[in-house]
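Partial view: only certain chains, each at its native spot in the assembly.
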Amino acid sequence: MSARLDATASGVYAIAATPFRPDGALDWDSLDRLTDFYLACGATGLTILGIMGEAPKLEPEESLEVARRVIARAGAVPVVVGVSAPGFSAMRRLARGVMDLGAAGVMIAPTPQLRTDDSIAGYFAGAVEAVGEDVPWVLQDYPLTLTVQMTPGLIRRIVEAHPSCVMLKHEDWPGLEKISALRRFQSEGSMRALSILTGNGALFLDFEMERGADGAMTGYAFPDMLADVVKLSGAGRRDEAHDLFDAHLPLIRYEQQQGVGLAVRKYVLMKRGAIASDAQRKPGSALTPAARAEVDYLLARLARHDPRAAF
Amino acid sequence: MSARLDATASGVYAIAATPFRPDGALDWDSLDRLTDFYLACGATGLTILGIMGEAPKLEPEESLEVARRVIARAGAVPVVVGVSAPGFSAMRRLARGVMDLGAAGVMIAPTPQLRTDDSIAGYFAGAVEAVGEDVPWVLQDYPLTLTVQMTPGLIRRIVEAHPSCVMLKHEDWPGLEKISALRRFQSEGSMRALSILTGNGALFLDFEMERGADGAMTGYAFPDMLADVVKLSGAGRRDEAHDLFDAHLPLIRYEQQQGVGLAVRKYVLMKRGAIASDAQRKPGSALTPAARAEVDYLLARLARHDPRAAF
């Protein structure tokens, strides 16, 4: 069990995949191995049961068991649990359940049909009431998939209304100006401090760090590279950060494709030995032989710059 | 327990509301009372755990318990259970569970992000594999809420591919030509027989019957009126069917508003004594005093033509 999440969080929170066996059953051994893998990669936190964790396909008791197991194994490393649900009742149950198990906080995405600033703000007010004001939470801002768009001003409004909102999972696209705007709010004193970790498969991590992000919360299959980039960027070693990032960019781009991205990610995680199978629970996607060959080619090219990609 | 659903189904399948207490707990007494109410209204079937039944807000064990209770109470009247879910695993579990409890069949809606005929057809193929080919099912076609659009040709393709698809819940808008097109397919022999029950709060039931629908599957708070219209229309008493329908149309239209419609429906069901409270589980909608007064006024006007609206 770890400390509770707060606005000082930084580094790399790995969006954890959920390992399945080819028959669709949860692969508990791989889950342990994957947890260890993320920690060995230098993850400062883990985020489980997110969209890319195939959370909506889990049964409620499976969700709790996944959380129990990862939290126990992660030890002092904070675990954030996605609790987005169509109803506040299920959200509350999962949130209270995982906090009891030692989660550091929860992550909440707006439901896809929300429009207008007021209805989005109202939704999060209801969610906070449901999970309890004592539960630290991450605001997920992911318009490409959720179709819900939040301006910096709306994010500030939500942050100011809810002290328990301690982090933004920044996943807008394009999103660089949004980070700058939020940091400007902080520096001018109109918004309190907020941890900002960025998503989108890390496609813009190089510049996101320079705009003021505290790190990454995403699932790219080389979290160790993400950790390095975050460190290099934080140390002001700009060119080195970009050099490393650029070496990975061809694969990052390939993995960030909507729909097939998770198949790429699980395939690479499997090749890295972190999980036993790249199977997804149905309905899922799979790589064609041509796509696998392309990923292999990208890995071979990457290995020239980063030995972690050599198999 | 009833017979299994097949393509001869007709009449009124009431889309059952799910009664909650003001604190959000399920109201089991009202559920029994509501079941009795629907049967007394002449419903030839019940559909539970649909979108308007607030199904996504229920916990899995609540869903099963609601199904168990309604199926037991409905006796020989067939109960269809909505099993739409983000993952096929949960869909399968709920479907097998309710069929074991004696459900007549299940109802499946496409997931909202589906586009292209192929991906929609593929989704239903996966769903049929998940629930099992032995389970009769209702294809839900509801573009206004789900944003998934299916042409008559695509519906035929799905129907022909899956013998277990025995009914269409027709809820396109506009949708009259779709009914005609599907019946033309049948008469020309390119599609087997299919039960077509119509939704959309009954806003077009008058003409839907004349285009070839077998009845209604919707939740308007006067299912007894729906049953009358279906019978009158079936008996060729066209003007009488329209006269009765038109008397209800001002309220039908009011109840059919997206978002607030369920609040209207539950309010009228409460006034009719079918449920104890019009509360919705959060997040839900509620009627303002002005809206309640408008519904009361509509009911008073309706009562001049239909004594069932007099309280």
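Remarks
Per-chain residue numbering starts at 1, and chain names A and B are given in the order in which the chains are listed.
Just so we're on the same page, a residue touches a chain if its C-beta (ideal position, glycine included) is under 8 Å from a C-beta of that chain, and two chains touch if they have at least 3 such contacts.
From a predicted model like this one, the values you see are computed outputs, not experimental measurements.
Counting all copies of the one sequence in the full complex of this file gives 4, of which 2 are shown in place.
We take it that only the chains that are shown with their structure count from here on.
The geometric centre of chain A is 38 Å away from that of chain B, both derived from CA atoms.
Taken together, the chain B residues at the contact with chain A in this complex read 24, 54, 56-60, 85-90, 93, 112, 123, 126, 130, 281-283.
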